[in-house]
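Heads up, one of the protein chains got dropped from this complex, but the rest are sitting where they should.
Naming follows writing order (A, B and C), and every chain is counted from residue 1.
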């Protein structure tokens, strides 16, 4: 009887206390016509050894390749201590810290997390997480629409090279509230400043700026921020958090800084994990904090005057405000935040800078290795740790052949951005070595049928 | 600077407090001619990602086979909870519980372990572990020689089918103290009772009885125990702890029960782990407790009368008794005991019985599958969960071919027991399935060149 | 002893890189305008300091692994360690979500199996695993309901009906989906007021969101009638599966008349709560909503498993996550479901219900006021401390804090909102009778102490790392991040 401690004697004694003869009787309020006797579609239970065997066998059926793919999820080294600590039962099996006095561990950790993310983005406050980067972006748009005092519009300007899946997710999430994303045209791998003119005089709640953008490109953050602010828009920064160890943080963009920053937290110690769980982060200027979605932890004092932490500003949330809440989010991605906080503590600012710099250096090395192959070129710069290569032929079959050779060669951009031609998005994090890069070069040359030096 | 927290400023300030200019100076008492500048044979340090890569690559170079090999180490299922809890920092990174008040977790756990092992073996008391089964056996011999009141001999009678490596280890460890192992002859896969006559009238400190013996065979434990006791010898039981869930425990052997039990704790939740760490257990009758080697935990009360635990009977040990100690053991196998205690708690007596019964049933199935192959026979019974097969040809090349087919086919007995012929020791724990057994049967038939039904 | 903030333990230079390539050289291709000039204010601490700090912090928490945690509506049952271990096998963990399908057959098969299991336990015909928590499942459900109506040209259906006892995510979700919320009252025995429902349905009705058993801990007996009323008015029924633990293997939401259900895998299927998440709010639907399911979905194609995406599901409400929801949580739930099997699932609901009714009986017999005394408890039940509060001034919150001192996490307090001074108590099936007896005794002890010495109860908690915290101060004097410039600001000295 997995996970149920009752002995037959205990069950009998408990039923006697209740005053009924069987467990079945306890379900006597369910109308008879609704009751089922069993679950025909569910197989019999497995023992732990049997499920272990099954899961191990299926894990073996997954093939893992040498990864040069990013496109929103990045293979960074995760120090062993991160998950050995994050999966401690006291973090792993606790609920949202509703009883603050019995949850100071989680609460202090979230407070530290909020401080780190606010610091990384150069803004004042952070929440305790959202589901992932894509939903964080959508929530940022909703927040901006609520917060934009100078605008009555429900439209947000987004760059063409914002992560295309995030844009899809945002469309799913924003449709109900009629919030609309309007695309800003691009050229040369980034937002085209001259295209701004076309939006002059229109009312937008916010402008989103992505750094790096989906192509790895560095947008003209200062110019864009100032342009938007000058027109009464808020500025939403969508950032890779690793990049912010090296790149100018949203809070310092332009003359006043971005108003909201959001992004995918996965690079901060979260395993790639076949797709999730990751976490979304969102930070903002102090003035916007009451529009923030999700949990927020604050410091306070106890009755003896000792410092402690508690969930705060709950009047924004669904359990208090119900249909008027800033968001419907309740459960967030707490354990991922635990891991990220440990990760950031282990690395420190210096360590995170190093990861960013090494990843960037490796991607540069990759670019120079692959563009040494005839017909391969890297059209866009500057970029950060991920960029576009154009190939002499359609990308999909090339990636497929590389996969057979054990190389995950990048993200095929042709469906989302046909205007880029045979374009593939590549990335080499700090985990890629010179031999790895050389292996890619050889394999690509092979696939393209070009001879290169060994 | 891995694992060293000092900033340059702190180092300088600390040196100033000490009143010296450099760390080098702190070594000024080492004669100059003894000092070295560096360690030429040691390569430069690796980053965590680099050592991860190295260890993962080398782990891949190990091949793991379908295991039908026991011979003293058994592949049982280990519930996931065992090691997730055992590696918690508070267990993992604590020292021997010298400061009892700051070590009640470890102490209570050891007390529970002692209770479990005493219960499993049917004896009164247990220590907190020895290094492994082999050294536990050697310590049991030393203990018996010290404790045997009616004997002045330093000789212990051991059955021919006691684990041959244990006998080797015991010889290494006992040689210095001139304790001698005298072999009892065997026939039919177990100790030959009629061979006892040859030892009649000789003085031995103890008789060792192994259950099951190295061949998996069940010795005549009652007759042997009574024979030895009648002649003033102590009885040392050498047991597989899993077997004791099903088989009569040493404390109930013969009319008075064995005096000391020892064995290899690995089957109790310890991974095979390429050879270790495992742990040795030793239990005994209450009267012998002052001859016990190693740590022992006892219950007591604190100044407020609350129950608590502490190391006790330390006057037996090296740190108090020095050259007169019962053993030189200091560090034992604490973390393995932690795992074993969690394992035994998760299984309970019913669960351990099931593991034993399923392992035995699988070995019976294996025997019947393999002896369906012409020329293969199973000469000895009764056995428990491991037994001997005789093959029509020398064993070593057969095992080698099986290994190529991914099957670890058993232990070649011909070097240790040439009288058994082409004999291989096989075992199928609860983890082996019917398809596994069939795979072995097909592979063996193949290797032997015998046709069998698919 | 207070555990200092990790920032307070920081010293610049502690983690000075030894083997780092020059960062400057690595980034000499980046224009200066893009370079960060300030150091990110992350702590500089040693690995030991990090391990020690977070290990100590963890010990300040109550959790299932350390305490009985009868938090109503949250299903704080044992989280099997095997599920964690198996979901973290490198073969699942170390793979990019965009690995080609041919390289992903193992994980896809697990997810596909999970979809099938979820169909079996709900009676539904289609499943999407992508929602990342209950609230996102609700979003998916209401968005599908809306899309369904719109696809039929019925654009006027914008009202979502919710009972007053509903969880806050229900109305909040309706708003997120652009719907208006219509609240209906609960009758005296905890059932929805069907008459009131009849009054509000109409051509503007998109649907109704129900939890069954409801958040009041009782089974909604008139569910058949409710379904008839709503369906009759052209609306659809949404099942908030947060309480599925109560009826697992005993009744199917589809048979009750629901069109869409979300399941909190982090409740019924025992994936960890992780101090706030991640969870999973998978959705299952009847065939008429299938075309609208969020993507990706795992299907079969060319003899293998494949992702079904935009081109396969043109009417889908779209994507809700960057990749594949909380995949690792899905794997944990799958392991747990396979461990249980069909019989184990029925045992879950059976013993969860046994435990709730037993504990309710103990408390009722001890004189506590059960909210719905004429009803069976489902897997949870409510007591109201209104009388005690009136007589002694000791409130539900005081009971909650006093329980902490006795080694129990508190039940859910002040939810649902309609029962005054309430505790919503959910023991779950994985707790032993001894634990329930001890909890009941603690409740009695606190009540007796309240009568004898109310002030003493109001002092609780006394044994926790901090005592009662000033929530008003927290919300007024906002202190949301550590400010290196002024470490004394928050009393962190």
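Details
Here, a residue touches a chain if its C-beta (ideal position, glycine included) is under 8 Å from a C-beta of that chain, and two chains touch if they have at least 3 such contacts.
Note that the coordinates shown come from a computational prediction; the quantities given were computed from them, not determined experimentally.
When the full complex is examined, the chain removed from view is found to touch A, B, C. When you scan B:134, B:196 or B:237 for touch with the missing chain, the hit is B:134. Summary of contacts with the chain left out: across B:204, B:281, B:411 or B:440, the touching residue is B:411. In the complete assembly, the contact with the undisplayed chain comes from B:177, out of B:150, B:177, B:255 or B:372.
Seen across the whole complex, the unshown chain contacts chain C at 1, 9, 11, 14, 18, 46-49, 51-52, 55-56, 59, 64-67, 78, 80-81, 343, 407, 430-432, 434. If you put the missing chain back, the residues of chain A touching it would be 1-10, 44-45, 47, 79-81, 84-85, 89-90.
The definition used in the following text is that only the chains that are shown with their structure count from here on.
Chain centres were defined as the mean of their Cα atoms; on that basis the chain farthest from chain C turns out to be B. Our note on geometry: chain A versus chain C, Cα centroid distance of 20 Å, whole angstroms. For this pair, chain A with chain B, the centres built from the Cα atoms lie 48 Å apart.
Contacts with at least two other chains are made by residues 79-80, 84-85, 89 of chain B. Annotation for chain C: residues 14-16, 44-45, 47, 51, 55, 80, 82, 84, 86 touch two or more other chains.
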